[in-house]
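Removed from the display is one protein chain of the complex; every other protein chain stays in position.
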Amino acid sequence: MNSSSKQLQSAQSMNMQSRLLAHAPFLVACSMLVVIVAIYGSLQTGVFTIDEINLNTAAAMTLMLAATGQTIVLLRGGIDLSIGGMISLGTVIAATRFGDDPANILLWSGIILAIGFGIGALTGLLISVLRLQPFLVTLAGWSILNGIALMILPTDGGKVPEWWIGSGYLEFLGLGTPVWILLALIVFWCWFRATRLCTIIKATGSSEKSAFLSGVSITRINIITYGLSGFFAALASLYLTTQIGGGSPNIGTDYILPSVAAAIIGGVSLFGGRGHLFGTIVGAYILTLIGNLVFVLRVSSYWQPVMSGVILLLAVLASSYAEQKARKRGS
Amino acid sequence: MDIVQVKGLTKRFGGIVALDGADFSARLGEVHALLGENGAGKSTFIQILSGALNHDGGDILVDGQDYRPVNPDEALGRGIAAVFQELSLVPDLSVEQNIWFRREPRTWLRTVDVSQMRQQTLELFERYHFPSIATTREVRNLTLAERQIVEVAKGLAKNPRILILDEATSALPASEATWLLSLARQLADEGRLVIFISHRMGEVRAIADRVSVFRNGSTVATHDAAAVSDDQIVTEMIGRQLARLYPERMDTATDRVALQVRDFSSPPMLNGVNFDLREGEVLGVGGLQGHGQREMFQSLFGADKALGSVTLWGKPVCFDTPRQALSGSEGIALVPEDRRGQGLLLTKSVRENLSLPVIRRFSHLGLLNQRKEAELVRETMKSLSIKADTPEQIAGTLSGGNQQKVIFGKMLMTQARVLLLYDPTRGVDVGTKGEIFQLMRQLASEGYAILFYSSDLPELVNVADRVMVLRSGRVARMLEGDDITEEEILRAAVFDSEAA
Amino acid sequence: AKSEPYVIYLSNNFVGNDWRQQMERVAEISVAKGPLKGRVDLRIENVENAVQAQINSLNNIMRQKPDAILIDAASDTALNPTIKKACDAGIVVISFDQVVTAPCAYALGSDWDMIPAVMAEWLAKEIDGKGKVIVDRGLAGAPISAQLQGGYEKVLANYPDIEVVGYYNGEYALGPEQSGVAALLAANPQVDGILTQGYGSGAIQALKDAGRPIVPVVGFSYNVAALTCAQTEGARCILGSNPAYLSSEAIKLAVEILDTGKRPEERSVVVKGDFVTTHPFKSELYPSATMLKIAVGENAFPDQPPGLTLPITPDWVEITAAEAAGSN
Partner (left out) sequence: MNTFLSRNRLIVLAYIGMLLLVLITAFFSPGFLSASNLRSTFILASFVGIVALGQTFVIIGGGIDLSIPWVLNSAAVLMTLLCAGQDLPLIWVVPLLLAGGGLIGLLNGAGVALLGVPPIIMTLAANVILQGLILVFTGGTPTPAAPDMIKFLSVGRISGIPVIALIWTALTVLAWLLLSKSAFGRHLYAVGTNVTVARYSGVPTTRTTILTYVISGMTAALGGILLTGYSGVAYLGMGDSYLFTTVAAVAIGGAPILGGSGHYIGTVAGALVLTILTGLLPALNLSSGALLVVYGAVILLTVSIGSETFSEMWASASNRRKRIKEGTENG
């Protein structure tokens, strides 16, 4: 009796351990964020104020939105480089079409979101029908969308109304617009992760063959995931126009690799099937705060890319180490 | 009236004809066994039936109506569910998520109702007496046998009228296989149709009401199981008389110890294994699944790490990688468990697969001597009678048995004379099985030393010179001579007795 | 005036070329000697050519409450909302080189109306108002590129016999300029002039490689361009200058504003640089434009790095070629 209850106990603690291991990548990302905030907070006054939270969230929000779509595609086992083109395209359409009329702005916001979803869906369709590698298709898509953006607006410019820019800085209960968007993202994910669709997406990322044999239509899933990615990229572009007050035909390129990096740092697997948006959000904060850290440390700003690279590697090493451990335990 | 009626079904893959006018007919309430050589077209047939593949020609009637499903969903709509030979589980989802995949109960928010799902899982497990598996474990952490069981649960969860089991028992240890057989019987008795594919005649005998035999993509015959002899079925399957499945036992073992293993351990699975394998001997390895057999084979081959001392032909060795195990004039070769995942480059040619382990031997001054390679490949293909159009045929398009032979061929091309065979006949048809056993005996007589694990007890009993039964990562008993019987092996595997 | 030294941040969006690096070096040298010595605590912040990164960096800078911020901007409009916040916080904001459109920030730069106009006029004169020319479009999406291209074409439009037969993207680097011109030379059997936005020497190299006559070339005054023009048989060039010491001028302007506490009405400040050319001429469009003749040792230095931008020093502080090149 005694020995069997002991066994049970050890089984439970092992279960606990393996659960921790399963979340290791996310936990590592969280601890990194804590360390960065701690260093930052000890060197800079006023870090732990609502103002600062608003400011940093505003700085990270475009990346977070772009990375939300990227996370969904990564969970499905794909990758979307075309968000770079979509974000640029979104800003230039907004900057050239918005005008001053709120109704018109609402209409065009809707159109931009629809274009985002539509182009993403088209990408997904192409990937399934021709069975192409997402890396190459979305690479080409990036080039094409970026080109279209340049044709609409050859250089930075256009404009959005002041009140639209202001709406990016509104405050409600002390929290700024970006924080509310962040909360909305979190609520969205809490719901989304529990839906069938999310399970199907993860399953397809984990094993496309198994998902297919279980009746999943790969074409449909690709359309949905790449469509959502395009949708979130369009959303990111709308938010971005409140930050830059106009259109910028190349600006999206700056978000492609960081969006992947944010997700990976947060523990989303590049091979699909594993991870969640909370990790991505933490990853986006890390990437944004590194800049602040380099700034207050007063080292040459050349070190910023070096630090992001090292953090990216550390995060991935931690997760692959945890994965190996977990696998050993599981087998 | 028969619920499924198939007439003249054809299916091609590029130039390969998988089905060539197959006929089939089955009724509710029966277990209908499907037999045939590897590559006869059984899996292709049931994939078409279950909507995973489209057929090129012929008619299928279900309930007397035309039936041409474009995806597995549509098949399910007509009450047909399949447990595929290649499992369809998602590694990153839990057991219960897999079982109810895409059919999860939902809350008013349209999110998955987790507690309801758990409830349903337990009910399902209870109703069909499933072996216990924690329902929240991720499938990637399960053993092959456990996955097979979950796959069955997944099929049953759809509550189909027609359940297809494609070699579902092949990965199961004896007790679980027995459970599955009785489950199939129970389903048929509930008034469903079970289409059952297996290469183990004993299983077919145990439950099948009727038997259909496939050969080369078409149907040879359908019999009442009670009215037909094993011999006749086998003859129909392979198109000729099979002299005997098991080769004559010859004592070819010498006194020379080929492989000496002491205190071999890698906790928690391996806890100090000791044995000697002699030149010319076939040493069987038995025991319940998950008692260290896999770890032992993997570690001896250098694919996993373990402690202890290993002596090969009198020389102490310590392999960290398979490469070390295979290289040198005296090594160890493994025919691995997972044919597709560990054994073969499915998209490469038979030639490239065969010569891969020894490709460096054909290299002179950095350049390959391709003529020499081609020659050796041809010889190996011939001596193992591998059925392929040319050495350039892509390995993935061979039938399972021939794929297995290619893996054997790979290992024989190395100079290793200690062979580790991990369940080499899994999913292999009787004809080929016979050939493999023959080959094993022949190799033994040539001085090879063979360690042979099988999940099929009769194979151990009939082929091995001695049988070592593992329990909890230790050698529970070493059976010799007349002691080698199915009962003794099972007893040693399950009950405590004196250690060897 | 506030307590000295003034804390002045320089936010630079791009470090990937010689001009930007010379610009930063010159800024540091000009507060280390001369009239501004000891008066400015200069801090340089670089970002990797990403608008969002520069916005974040500016936010960080603002938190330090500096006296002034100098900005070489990633975008002429995208930083405006952020810059407005800085202005509202009472910080003097001066954009230079790639300037911004925010009304509260000073825009200090070369005369981008005059430079392309004079150079295009020169080229038109050199080819007698007729012929086929090719034009560099710079970097896709960059505001300055559009402005230069527009400036060239506006003047060329006055010459009905001059036809623009091709465009390429020179991207302000030698490699793309050379390969871009080479491709256009292949496509056009006759090319009578080349208007680059970059070095000009890449275009001359392409002409040589293709075995074509060396036609008049328009470019900017980098050491390598001046040297190539000076040393190539029959080369005819005009090089506009966008001095790297714009940063020094921006610092000087900031200190003046901080010293006096008075903010000049005129938002845009033009820094004039001389044209360097093999064939000086009198511009009709901008009679005030000054021309220097290219001469080795005076405005082309064989012993200095190719990427050195000329002219090197502003008139209120002495900066040597070696200092500007960072080669001592």
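Odds and ends about this structure:
Order of writing sets the chain letters: A, B and C. Residues in each chain are counted from 1.
Note that in this section contacts are C-beta pairs under 8 Å (C-beta built on N, C-alpha and C of every residue); 3 or more make two chains touch, one makes a residue touch a chain.
What you are looking at is a predicted structure, and each value in this text was computed from that prediction instead of being measured.
Of the chains displayed, those contacted by the omitted chain across the entire assembly are A, B, C. Within the set C:P5, C:P280 or C:P305, the residue that contacts the chain not displayed is C:P305. Checked against the full complex, the one of B:I3, B:L334 or B:V350 touching the unshown chain is B:L334. Of B:E86, B:E375 or B:E392, it is B:E392 that touches the chain left out of the display. When the omitted chain is restored, the residue from C:I29, C:A182 or C:L310 that touches it is C:A182.
Residue-level contact of subunit C with the missing chain is found at 15-18, 20-22, 24-25, 137, 140-141, 165-169, 173-175, 178-180, 182-189, 201-202, 205-206, 209-211, 224, 305-308, 325-327. Against the chain not shown here, subunit A presents residues 126, 129-133, 135-137, 139-144, 146-152, 154, 249, 257, 260-261, 264, 270-271, 300, 302-310, 312-313, 316-317, 320, 323-324. In the full complex, subunit B touches the hidden chain at residues 14-15, 301, 303, 321-323, 325-327, 334, 336, 341-348, 352, 355-357, 359-360, 362-363, 366-368, 370, 392, 410, 414.
We adopt the following convention: only the chains that are shown with their structure count from here on.
Between subunit A and subunit C the centroid-to-centroid distance comes to 37 Å (mean Cα coordinates, whole Å). Those residues of subunit B in touch with two or more other chains do not exist in this structure.
Shared interface positions of subunit C, defined as residues touching 2 or more other chains, are absent. Only residues 51-52, 71-73, 76, 84, 86-93, 97, 101-102, 104, 106, 109-112, 138, 140-141, 143, 154 of subunit B touch subunit A when the two sit together in their complex. Residues 44, 46, 55, 59, 62-63, 150, 154-159, 165, 240, 242-246, 248-251, 254-255, 288, 291-292, 295-296, 300-302, 304-305 of subunit A are the ones that touch subunit C when the two sit in their complex.
Every residue of subunit A that touches subunit B in the complex is listed here, in rising order: 22, 191, 194-196, 199-200, 202-203, 205-207, 209-217, 273-274, 326-327, 329-331.
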